[in-house]
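Chains shown are a subset, placed as in the full complex.
Chain naming follows the written order as A, B and C, and within any one chain the residues start at number 1.
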Amino acid sequence: MTIHEVLESWSHNMHIAEGFLPPVHAVAWTVAAAPFVVHGARAVTMAVRTDPDAKLLLGASGAFCFVLSALKIPSVTGSCSHPTGTGLGAVLFRPPVMAALGTVTLLFQALLLAHGGLTTLGANVFSMAVAGPWAGYGGYRLVRALTARLPETTALGLAVFTAATLASLSTYTVTSLQLALAFPDAGSGIPGAFAKFAAVFSLTQIPLAVIEGLITVVIVRLLSTV
Amino acid sequence: MTHHTDPAAAPAVLAGRDLVFGYRAGDPVPVFSGVTVEVPAGSVLAVLGPNGGGKTTLLRLLAGSLTPDAGRVVLDGTEVRPTRRGVGELRRRVQLVFQDPDDQLFSASVAQDVSFGPLNQGRPEPEVRERVAWALAALEIADLADRPTHLLSYGQRKRVVLAGALAMRPDVLVLDEPTAGLDPEGVEALLATLGGLRAAGTTLVISTHDVDLAHRWADHAVLLDRRVLAAGPARAVLTDPALLSAARLRPAWGPAVGAALRAAGAVPATAPDPATPGEVIRLTR
Amino acid sequence: MLAIDAAAYRGPWRRLHPAVKGTLFGGLLVCALVLPAWPGAALSALAALAAGFGPARVPPRAFLRAAWAPSLFVLTGAVTLLVSVGGPDGPVAWAPDGARRAAEVSGRAAAALCCQLMFAFTTPLADLLPRLTRLGLPAALVEVVALTYRMLFVLLDTTRRIQAAQAGRLGYRSRAAWIRSLGALGAAVFVRSYDRARRMRRGLECRGYDGTLTVLVEERPVRPAAIVAAVAPPLLVAVAALAAGISPSPG
């Protein structure tokens, strides 16, 4: 197995594995993610209370998020990786709901696919169901505001591309940060460790984020014609 | 396993030899094992068997949509290698049409969907456009070209899927339960269209559990229930009640009624089997 | 359809109360995380593997396949701990104590992974989800989660079939085609998921659906003996690991 293949395999599964974070960090990230998830869960519960049909739609949306994250996208070296789907989710469902759906997806991934762990669920939720969607959604709103004068198709395409790429990149950046905080470098501390983890990631994640952005644009284009 | 020899059969354009599949997901028993089939060029092969007997699996293996756990797929006498290139060539020349058209319609409009395959083959645009037009015409749905796929009826969607496969100009068309879900009129219309393709030289493989359909329409038949129970000329395989019962199928009306009418002297001893109830009704008028 | 899920339903521990399996593997997981890595994590892993491959008869091949991806994450993560960047010893150098730290982190994570996987391999989600209400989650939310679980298999099936159909028409031959195909697939699956929801509402209305998805959950009592049996291995591991830590190490 070449170094590159190892890096690729790593990027296959960017969920922090069970037991990889020290308990204090696992608890801290769970606490950090909790308010977002509770807020999202409340949004979901409210939606269900006002409209019984919402329950089935949300169930279907959750299933869609899971299936989306199980797809394989082509990467640079010919092997493949999974999309995060957080940018698309944020645009389709808005970040609060995405926090709840993303948590469900991550729980299922941990128990059905061994992608990510139970004690590291909080950390993974923070990067993939909170940071990613919010960054993506922020990018989407910003580009929409900036491109208000462009033709709708172009503007939407640009905004969606930004959302998906930004969401994917920020998810991985936050993961690198989480790892750096847990394992500071012996010589240069947290910044050094962050550089170390981020460098290993950005090698493969930047092109993957761009590809995810392109795919998401195709999806939204097709959906807007239906 | 019963093998009726068939001296008139053309050389096989496609064959599966000793195919084994399904040792997955911790399942100790494979879906099926040791399956060998030959698809003679220019003819219609029907694959019959009960649900769960492996019909769809066999069709997918033959079309390169699944990779066998053991055994070989042979295209024009050459073994298909399990490489990107080998499987790509197999998929190009052998087109599989799934039972549920919704599994194959993923573009917004009919013409777009039909163009998906030729575009992936890297054909230049004018040729793609020409192929799409030709495929839509062959299935008599040229008028649907600009329609969104989700507004079509079930029968129309089946036709669009078929056009999408045809636009790849395959040598072999593999159809999983092509008549399922169609009403009698839809079945007859589809068979007429398939008859046209067959006359134009396309080799057809169809799976079905309708023995009457296979008897009336196929040249060769394979009975499959996790292994090959019988293979040979359709007329021989599909008129043997013991074989059919082993494959958990019901005998066909046509040959049963033909035999009874000939025995009773209602028709001459050389009369062919009736293909439809209509033909029987005409007899008694 | 999903190997872990299928094994969980087929295994002989299917009938055990989830609380028992949770106590056993959860207890071992906590041991792996908080006890000194040697011998705490090693003993936890050993106990989890013995229980899983022993009486619970978890299929080893499926287990290895599932463990592969997270193990790679753990190993690669540990490798970065071996080097130090930007320190006094130059831009890249061997980290002092790096080997010990990497071994400790990966050993702990590997042990925790074994516990988590053995729990997943023996506990079907369908047994777990209805009990989420006990944790104080609103019933409506639990119903959404349970629906997600059910619909996931229907959608996964659809996705695989559409993908097979696309591959049959050479939709994954080049990178451009791949992106186009995945875009079309994502859109089709999204439309399908909404269609599924609509059709399910229609189907459930006939069965008296009024907004709640109440079902009768067969309550199996938790046998105290089973809980005691489940608590024992983690306790023994903890005692053994702490005793080893207190006793002077040889040499």
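Criterion: a contact is a pair of C-beta atoms (placed from the backbone, for glycine too) under 8 Å apart; a residue touches a chain by one contact, two chains touch by 3 or more.
Quantities reported herein were computed from a predicted structural model and do not represent experimental measurements.
This file describes a complex whose protein chains occur as A x1, B x2, C x1.
Just so it is clear, only the chains that are shown with their structure count from here on.
Looking at chain A and chain B, the chains that touch each of them are C. Just to note, of A-C and B-C, the chains joined by more C-beta pairs in contact are A-C. Mean C-alpha positions place chain A and chain B at a centre distance of 43 Å.
One finds 42 Å separating the Cα centroids of chain B and chain C.
Residue positions 107, 150 of chain B each touch two or more of the other chains. Each of residues 184-185, 187-188, 191 in chain C touches at least two other chains. Those residues of chain A lying in contact with chain C across their complex are 6-7, 9-10, 12-20, 23, 41, 44-45, 48-49, 52-53, 55-64, 66-68, 70-71, 73-74, 88, 92, 100-101, 104, 108, 110-119, 179, 183, 185-188, 191-193, 195-197, 200, 211, 214-223, 226. The touching residues of chain B, counted against chain C in their complex, run 25-26, 60, 63-65, 84, 88, 91-92, 95-96, 98, 100, 102-107, 116-117, 119-122, 150, 164-165, 168.
By the touch criterion given at the top, residues 1, 3, 6-7, 10, 59, 61-62, 158, 161-162, 164-171, 173-174, 177, 184-185, 187-188, 191-192 of chain C touch chain B in their complex.
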